[in-house]
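The other protein chains are all here in position, but one chain of the complex has been omitted.
Entry: chain A
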Amino acid sequence: MRAPLWRRVALNAAGVGVFLVSAFPVFWMISTAFKPNGEIFSSTPHPLPEHPTLRHFGSVVDGSVAGVSFWSYFANSAAVAIATVVISGLLALLAATAVARFRFRFRTTFLVLLLVVQMVPCEALVIPLFIDLKRMEMLNSLVGLIAVYVGFALPFGVWMLRGFVAAVPKELEEAAALDGAGPLRIFFRVLLPLVAPGLVATSVFSFITAWNEFLFAYTFLKDQDKATLPIMLQFFFGRSGNDWGPIMAASTLLTLPVIAFFLLVQRRMVSGLVAGAVKG
């Protein structure tokens, strides 16, 4: 069933068209970040910077636009994202092991709960969580934000890792137990290496979610020295309106880690996410 040549060319061309439409805004963001102001604000569009400059990146990084150093926001963002990944990964793996390996009374209840909370639009919870954190005096603290992110990352993580744990043959663990390994040793030495691919996929997912998250960080964190990168960006945008050079430079810097992580594990993550979406 080979289609005629013109058809194949036309369909591949349509693919290229989709590529151009998808890539254009990203291309424009990166290209604007390198343009001097004269080219950004000229009435004839310049697709590529004719005199590329690193000035905008400089003004973002040295903090002359935001007032607070870029690295302070960056450190907050990195701390929040990494803590979310590590804690949610560990807790999700523990829960997934329990659900996949043991039978106990509220097992089904827990599984149903997992499915239901995955359907909750998290943004709807911003008001009660705000009050929650206020009561626990964790408003305006990175720990409170991390706790919320971990809570949001768990349902998907447990659900996905459950499949990975179930796929590990039980005989392996039993053999290790016979050889005298304790439960902790079995968990770390036998199970962990075998579910590592699943852990990588869920980790990347929770990293990207935490790194990109704006609404909760914006609502909970009030001090600039506690703020994460997306808040710095919003701050720029709100204050300087149309100063596109620094905005696009900062956007590019915010996006880089996400794209890097994504390229690193693209295939695994994609298949994992789809499996999560088409969950049984």
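Assume contacts are C-beta pairs under 8 Å (C-beta built on N, C-alpha and C of every residue); 3 or more make two chains touch, one makes a residue touch a chain; residues count from 1.
One rule holds in what follows: contacts and distances are computed from a predicted model.
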Check your understanding: Missing chain's UniProt protein name, "Xanthine dehydrogenase YagT iron-sulfur-binding subunit", "Sugar ABC transporter permease", "Aspartyl/glutamyl-tRNA(Asn/Gln) amidotransferase subunit C" or "Multisubunit potassium/proton antiporter PhaD subunit"?
Key -> "Sugar ABC transporter permease"
Review point. Among A:143, A:196 or A:215, which residue is in contact with the omitted chain in the full complex?
Key: A:215
Review point. Looking at A:48, A:94, A:143 or A:167, which makes contact with the chain not pictured?
Key: A:94
**Study point:** Of A:61, A:82 or A:126, the one touching the omitted chain in the full complex
**Key:** A:126
Practice item. In the full complex, which bits of chain A touch the chain not displayed? Write them out. Key: 1, 11-12, 14-16, 18-19, 21-23, 25-26, 28-29, 32, 41, 43-45, 91-92, 94-95, 97-99, 102, 104, 106, 110, 113-114, 117, 119-132, 147-148, 150-152, 154-155, 158, 171, 174-175, 177-178, 183, 208, 211-212, 214-215, 219, 230, 233-234, 237, 242, 244, 247-248, 251, 254-255, 258-259, 262, 266, 270-271, 273-274, 277-279
